[in-house]
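All protein chains but one are shown in place.
Chain lettering (A and B) follows the sequence in which the chains are written, and residue indices restart at 1 in each chain.
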Amino acid sequence: MAGAVPPGAEVRVIGPPQELERVPLVANQRSLAWVSDRVAGIVEGRAPLWWWVAFVPSVVALLLLGAMLVYQISTGVGVWGNNHPVMWGWDIINFVWWIGIGHAGTLISAILFLLRQRWRTAVNRAAEAMTIFAVMCAGIYPALHVGRIWFDWWLFPVHNSQSLWPQFRSPLMWDVFAVSTYFTVSVLFWYMGLIPDLAVFRDRAKTKLRKFFYGLFALGWTGSNRHWSNYEKAYLILAGLSTPLVLSVHSIVSLDFAVSQLPGWHTTIFPPYFVAGAIFSGFGMVLTLLIPLRKWCHLEDIITQRHIDVMCKVTLATGSIVGYAYGMEFFIAWYSGSPYERFAFINRAMGPYAWGYWTMIFCNVVAPQLFWSRRIRSNLLVVWILSIVVNVGMWFERFVIIVISLHRDFLAANWGHYLPTWVDVCTYLGTFGLFFTCFLLFMRFLPMIAIAEVKGVTPQADPHHPLGGAKSGGHPA
Amino acid sequence: MSEGAKPYGLLAEFDTPAALMHAAEKVRDAGYRQWDVFTPYPVHGMDKAMGLKNSRVGWFSFLGGSTGFAVGNLMIWFMNRFDYPIPVGGKPLFSPFSAFPVAYELTILLGAFGALLGMLILNRLPRLHHPLLKHGRFKLATHDKFFLVIETADAKYQPEQTRQLLEAAGSARLEWVED
Partner (left out) sequence: MSSSPHIPNAPPLDLSRWRQVPNWLIVGGAAGALLGLVLSPRQFGYSWLLAFMFFLSLALGGLFLVLVHHLFDAGWSVPIRRFCEHLACLLAPWLAVLFLPIAVLAPTLYGWMSVADPHADHALHAKWPLFTKPAWYAVTALCFGVWWWLSSRLRYWSLRQDQTGAPECTYKMRRYAGGGIFLFALTLTLAAILWMKGLMYHWFSTMYGVYYFAASVWLTVATVYIITMVLKRTRTLEAVLHEHQFYFLGSLLFAFTVFYAYIHFSQYFIIWNANVPEETFWYVIREQGTWFYVGLVIIFGHFFVPFLALLRIDLKLTFGWMLPVCLWAWAMHYLDLAFNILPVAHPDGYPWQWAWLDLACTALIGGLLAKAWLKSLHRHPPYPLRDPRLAEAMGHVHPVASPISGGEMDETDELADAGADGRRGAS
C-alpha cells in the first residue's frame, strides 16, 4: 500500500508557522517559584479594598437570605408566588439554575482532565469552588419547597414512624440522591486537589495558626513521588467518576420534568439538552467571576487571554447545542401532530409569556454566536457582558420550561397566571449573598489557583524540555 | 550530621526535573529500595524512572463502586418491593430501570470515596509528623526545588557510596536529615 509518500521515507518535521504556534499556558515564562508566590500572595497579604467592597454587601445579602428562610419556614410556602396551576415557580427555577451553574466546575475539573485540555489547570480550582457553592445555593430550594422542612428526612431512606420507606420510582427521589452525591463527590474532588496546595501554604506559613490549620488539612503531604503516583491515579479515577456523575445529575434533574406527560416537559432530548445548558450557564458564571478576578488579583499570566478565548468557545459550542435542542423541540412538537404539544410551543412563542421565550432565544442562541469573532473574544468587557447575558438567558430557559408549560395545560379551566412575590425575589437575591460570601472567603483563605497543576504545565516543569533541564529536545531544526 | 543519633537519610537537592529524573534512574539501577523523590508537582515519567508499578488505587474504587451499585439495587428492592410495597401508577414494584438512577449515583459516591480513601491508605496519610518536614531546606520541595532522599534504613545504604552515587548524579547540594 503506497500513497505519494513511499513507506519508511524520511518525514520532514517542521514546527508550525509563527501565526499558528500554540500560545503558552503560562505567559511571560514565569518560573515555578513565581507561581507559588503569586497565588499565595492573594492569601498572605492584607485583604485589599475591593475585597471588602464585595464582601460587605455579600454578607448583607446572606443575612437577607436568612431572614427570608426564617420567614418562609415560620409562615409556610404560601409566601411564595407558587399557586395553582403553577406549583413550581421561582424555587424550582432557581434550583435548576444554580445547580446548572455548578456543572461547569465539574466539566473543567473532570471532563477536560480526561480530554487532556491542559488549560484547565488555571481555572479548575476556582470553578470547582463555584460548583460547591452553587450546589449549596441550589440545595436550599427543594429542601424548602417540600413545605414542611422538618419532614425533609423523609426523603432519605430512613424508616419513619409509619413504617414507610421513600418511594423510589419518583424522579424527585432520584434528585435527592443525585444532588447529594454530586455535592459530596465535588467536595471530595476539590479537597483532593487542594491537598498539595495546602502543603505549599503550610510550608510558607509565617504564623502558628496558619501553620497548624494548613498543616492539619494538608495531611502531611510531602510531595513524594510514591504519593504522587497514587494521587494521580486517584485523581484520574475521580475524574472518570465525576464525568458520568455530572452528566447524570442534570439528566436526572431533567427527568423530573421529562418522565411526566406534560407537553413542554415530556420530550426525549431533555437529558443531553439539560446537560449542555448547564455547562453553558456554568461557563457563563466562570467567565463572570474570573474576568474581574484575574485583573484584581493580578493573575493575567496564569489565566491568560488564551484561557478566556477557549472558554468563550466552549460557551459558543454549548449554546449552539442548546439551540439545536430548542429547534428539535419545536420541530417535533409540530411533527408529532399532537394538538397539546403544538399548543404548548405556540403558547411559548406567542402566549402571555412570549417575552420570556424570546429573551431566552436571544440570550442563549443568538448572543453567544458573537463568540465566533476573535475580536469579540479578545474584548474582555464584551465577553464579561455576554457571560452575564448567558446567565440571564439560562434563567429564562428554566422560566420558560417551568412557568410557561405549567400555566396553560390540557384544560382551559386550569389556566392561570404566575407572578413571584417579594419573598421569591429576596430569597433569590439572598442566595447570591451565600454564593459570593463563600466564594470571597474561599479566595482569601485557600489557593484560588491549583498551584501544583499550573506548575506542571510550564515548560520548565517538563523533564523532556530544555528549560526543564533536558540536554536535547525542543523543536528539531 | 550529629554523631549520636542515626540520621533518617541523605537528602540530595536538584534544580531541574530532568536532573532529578536522571538521578532517580541511577538510584533505581543501583538497586536501592527505601528511597523517594520529592517534587512540587507530579513529574511525568518519574514512575518509570523510579521503577514504580501501576498504582493500586483502582481496586479500592472498583470495590466501592460495585458495593454502591449492589447496595442501591438491594435497598430499593427491599424497601419498595419486599418490606412495604406501594403500587404507584401501574408501574412495577421493582424494575431495574427505575432503580437505575439511584443505584448509579451510589456507585459513583462509593467509588469516589474508594478512590480518595484508597489514595490515603496506600500513601499512609494523614501523617502529620515526618522527619523531612522538620528539615528547613525541604520546604522548597513544595516550591521550586527537587529532592531525592535515600533512607539510612535501606539495606544497600553505605554512607560513603551512597553519597558518591548522589554526587555523581549531579546533586547541587547534599544534606543529612535528622530522624
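Just so it is clear, contacts are C-beta pairs under 8 Å (C-beta built on N, C-alpha and C of every residue); 3 or more make two chains touch, one makes a residue touch a chain.
Predicted, not measured: the structure shown is a model, and the values here were computed from it.
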Omitted-chain contact residue, chosen from A:E128, A:D197, A:D301 or A:E329: A:E329
Interface with the undisplayed chain - residues on chain A: 1-5, 7-11, 13-17, 19-25, 114-118, 232, 236, 244, 247, 251, 255, 258-261, 266-272, 317, 320, 324-325, 328-329, 332, 334-338, 372, 456-459, 462-465, 470-476
Hidden partner interface residues of chain B, rising order: 18, 21-22, 25, 44-45, 47-49, 89-91, 97-98, 100
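We take it that only the chains that are shown with their structure count from here on.
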Rounded Å distance, chain A centre to chain B centre (Cα mean): 29
Interface residues, chain B side, partner chain A - complex: 15-21, 24, 36-47, 50, 52, 54-58, 61, 65, 75-76, 79-80, 83-84, 86, 88-89, 91, 95, 98-99, 101-102, 104-106, 108-109, 111-113, 115-116, 118-120, 122-123, 125-130, 132-133, 138-139, 141-144
In the complex with chain B, residue positions of chain A that touch it: 31-33, 36, 157, 163-171, 173-174, 177-178, 181, 184-185, 188-189, 191-192, 196, 199-200, 202-204, 215-216, 219-234, 237-238, 241-242, 244-245, 248, 252, 255, 452-453, 455-456, 460-464, 468-471
